[in-house]
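A short write-up of the structure that comes next.
Only one protein chain is missing; all other protein chains are in place.
Coming up: subunit A.
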């Protein structure tokens, strides 16, 4: 990071903390969410209904068209050549054989690539989608092992792939820092990102810790992980003069448009990005080099281009979760009350990005302790820019925290659930903010009951069936309720009682469009069949990434604002001679395809009637969401209680998760089916995190060695047991729709629950993920 960037970060952090203080102290009513969303009290029957995803038929029948499937006339196919050194220069690259190969249109290298403006990273600029600040094919310098150094365009994919195999780049290696130990020795810096500094010190935690009668003080570690969404990263692009159309697979739609415009020096509206379907994101579907390379190559060739990364390509140019080393210490009184909590993490990031895995986030609000010391420090390694991956921070941070709590429970001879509940804080310990919603005790009690927690033996190694040792574990997961700035939406009602809601949202398979159709229908008092939600086009209103489990809240708040405006305009149109005469927007709600007075539904007029009396075919309004200040006024978090049963083979060390139950405190659930699917999917990813996922980053040369799904293990069906999920369904009065995001909470806590169950089964405490069988022999 340059000095300037550092100074900028520091300024941002200072400004942010001033705003935070002001918002924290403001009266509730001044803050969004101060007045609960009226939807919370709606009972038209759609909220929470397990409505199947509206795009399911298209996907099942294969008519949904993904970015890699958009056909364009005269299209060329691209293949990428990746560097095999981590740092240095490309000395020479003879392109003649490749250029002469059948079907080849051109070979693009830094010598002939169009000039592109560098991009700010998305963690430093709210409009950018870029993962790193490196130039894309602009010079001969290599920054990581796997960086694209050439692109081949040919008439078919096979021709491009073959021609690519004829390119043999010659490098002059420089000194790369690929060993974590060397990177740490070269210097650590305290993590800071988007105005947040990952350091909290309250009291003198180390001194308090040293004086505590009962302590746990251990080091936990987690490896690098790669993104492996089922859909490969793909982009199909076409230029029309200076207008660029991009069919992308992205969770950062509007940001991608802005970034491409910026790089090619165009006005933002000259770039239009479509991404109606995305085959999984998890933080990996952002702007990486391939979109820029495809657009540059299309410009050079004067023809449309499709670029689909191979699975290996995804490992080479799409970053993943970084590795972590975490010291976690808890000091407690003999009765179990925490006095000191220390969580110090060291992570790797790169010289060209800024993503210090915020692993202390979940620790901040979890337990009451007088003295706290939390910090993330980052070292710079020459590698592909690491990035966000489902539950960034919390997924790995809760592994350390919740393992340590379990260890402390063992030391105290206490039930780990009772120990957790004993240390429930009354307000957020680090910020002092009040909680907007917190039903931690309820999820632990209800979950324990349902799971049969009382059957667990507190002494490890007590249950055995043949060769299999059986154990139970529990852990708590946590994830913030986030809402992004930039939410906006457009809402249209027509005279025949139909509505369309449009926003630049991204549908990655979670059910975004379905849920917002549902919410809109509920607000309007229309049946689901009469509402269409349109997403996946950068020219629609709103600039919100689908990240941080925040998309539903971010667009949900915009739709609420839009709906409010629509109601106001409808009341205006209804005038003074109908049943709604004299009512204010706050007094009415949607009912039976029209508006009605909330406490007197007989005062009702249908949209059809209002619009026809006004002589209008339809009414369209657009509005933006207020700034998300509520998250600085309350401590807003989701929680989970994860229960798990494992079987460990006493002979071979093989581990099978035999049962999992997740109990969730996530506000109101908007769609029981899509929410359960998010919970389950994230828990499965948590099983992978616990037992098998590991990027083999060869520290000798910074090369990822298991760049394939045969060698990089994720859970297969047989690794996944029945997963039971349950939730409180208690609305958060301060969140739009009363709902929290549900995409990431499920992965948090899961790894610790499994590790704790392994301990209960075997008496062996594994502090280094993944828990592979060799660690249990």
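In this text, a residue touches a chain if its C-beta (ideal position, glycine included) is under 8 Å from a C-beta of that chain, and two chains touch if they have at least 3 such contacts; residues count from 1.
We take it that contacts and distances are computed from a predicted model.
> Which of "Pyruvate ferredoxin oxidoreductase delta subunit", "ABC transporter permease", "Molybdopterin dehydrogenase" or "Sarcosine oxidase subunit alpha family protein" is the UniProt protein name of the chain not shown?
"Molybdopterin dehydrogenase"
> In the whole complex, not just what's shown, which of A:99, A:155, A:654 or A:768 touches the removed chain?
A:654
> Could you tell me which of A:172, A:243, A:418 or A:467 touches the chain that is not displayed?
The missing chain is touched by A:467.
> Among A:106, A:257 or A:691, single out the residue that touches the unshown chain.
The one listed residue touching the chain not shown is A:691.
> Tell me which residue among A:12, A:706 or A:730 touches the hidden chain in the full complex.
Result: among the candidates, A:706 touches the missing chain.
> Identify the residue among A:94, A:158 or A:600 that touches the chain left out of the display.
A:158
> Would you write out the residues of subunit A that touch the absent chain, in ascending order?
84, 102, 145, 158, 161-162, 165, 168, 467, 651-654, 656, 691-692, 696, 698, 700-701, 703, 705-708, 710-711, 713, 715-719, 772-774, 777
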